[in-house]
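One structure is given here, and the rest of the page talks about it.
The complex appears here without one of its protein chains, the remainder shown in place.
When the chains are written out, they are named A and B in that same order, and each has its own residue count from 1.
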Amino acid sequence: MTMRWFYYAAPQTFYGLAGRLWPWLAALALALTLAGLWVGFALAPADAQQGEGYRIIFVHVPASWMSMVIYLAMAFWAVLGLTFNTRLSGMMTRALAPTGAIFAFLSLWTGALWGKPMWGAWWVWDARLTSELVLFFLYLGYIALTSAIDDVRRADRAGALIAIVGAINVPIIYFSVKWWNTLHQGASVSLTRSPSMAQLMLWGMLLMALAMWVYTLAIVCYRVRTLIIERERHTDWVKALPEVAGVKA
Amino acid sequence: MSAFFALVARDLRLAFRRKAEVLSGLFFFVVVAALFPLAIGPEAATLRHIGPGVLWVGALLASMLTLPRLFENDWRDGSLEHLVLSPHPLGLLVLGKIFAHWLVSGLPLVALAPLLGLQFDLPSDALGMLALSLLLGTPVLSCIGAIGAALTLGVRGGGVLVALLVLPLFVPVLVFGAGAVEALNSGLGAQAHVSILLAMLLPAVFFSPWACSAALRIALE
Partner (left out) sequence: MSQLQAIALSCERGGRPLFAPQSFTLSPGQAMQIEGDNGSGKTSLLRMVCGLAPTASGEVRWGGQAIAEVRHAFSRDLLYLGHSLGLKDELSALENLRAASVLAGHPVGHEQALQALQAQGLGSRSHLPLRVLSQGQKRRVALARLQLSKARLWVLDEPFVALDTLAVHALQQVLRQHLQQDGLLLFTSHQAVDLGSAVLPWRLGR
């Protein structure tokens, strides 16, 4: 079993695998998104208290989940990269970061869009939104650090370290922000205000979450392929690739 | 252990001979604290309300300013490599550097803050809590900030990049540090805050030298 994993850890083999996978993943993501949006916007009933405006949660909640899951995935690949020193781990972490940042950003925006009609304010210092903001900053920090360091290997390893340090801090940050929020009795953009969450709403969110997850897999496959071509451009197998051979350097 | 003290002594000696660098951080703190009343207005009740927060953020930013210096000079003149190649554990040596840095950059903030707190009309018990919370919090800032400083050695964007990396990680310290003074002011008592600050201090002191050593080795590759 482990031999299979290490086989795919070589950039050359992963390139092939990712190349075959990503179109299917992208198609699946599209299908799931359509299904999720249909459930969320067409099928699910209007909320008793919040009316139609609540439907933004079908984007907001999955995006929040994904931003956290992706950060954990980054930390996982970071640990793998620092321990086993495989080139692919660094590429995976780098490929995940922009998507995670986008989901965090999306979560923040949809949180604001939800907040405005509900609470009359574009931004509410809700514990979760604030934690999301800090998570967004952690993503930005990782991207800034890896972009600023020229040497690819050092950038990967430094990024891995900051990702791990960030991951360890995320629960601490969340706890402290929650504490801060309850003390100051801030408003809460929350779902649990609704008397009961309709089954359909839950399904809608799960479908959207799944869609975002499959999308992430697809885009990471695609991005890693690009990184592989870029980083391994001196090797013979890359030079022989049809997509590269025709291009004049 | 003697290497730890020797390194602390060396860094302290260096800091005293480069007074300008050290004092600039402190002056920054003073200036920032003065800017807020100028921007917000001299009304005593408002100042009392924002005082703890402003002073905490000021201390945080002043700490951030001095962080790049932590390893930069050693890196430039080649002594960082000697630290890494030393038979003494790198973590211990790094802890020595962080400790020296805190003594020179963090501890003076703790002493200065109550004086600046007078500008915000804070009552004396609040001033005491401000000093205590900073006393517990600034070492955590030095520890976490050191990781950022080690990761960004010689990288473009220097100080701002360190700030971007490290400020999100500072949020818990800020929340509980400033919160301690607030809690005292509102009569709720700050024992919980102080305990939590202490609970953050111990792992920071243990974990940070480790992470810094890894970061320094990465930077030297």
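Note that a residue touches a chain if its C-beta (ideal position, glycine included) is under 8 Å from a C-beta of that chain, and two chains touch if they have at least 3 such contacts.
Predicted model only: the values in this text are computed from it and were never measured.
In the complete complex, the hidden chain is touched by one of B:93, B:162, B:175 or B:200, namely B:93.
Against the chain not shown here, subunit B presents residues 2-3, 6-7, 10, 13-14, 17-18, 73, 76-79, 81-88, 93, 220-221.
Heads up, the rule we're going with is that only the chains that are shown with their structure count from here on.
Those residues of subunit B that touch subunit A in the complex are listed here as 147-148, 151-152, 155-157, 161, 164-165, 167-169, 171-172, 175-176, 179, 182-183, 200, 207, 211, 214-215, 218-219, 221.
If you check the complex, the residues on subunit A that touch subunit B are 82, 134, 137-138, 140-141, 144-145, 148-149, 151, 153-154, 157-158, 161-162, 165-166, 168-169, 172-173, 175-177, 179-180, 183.
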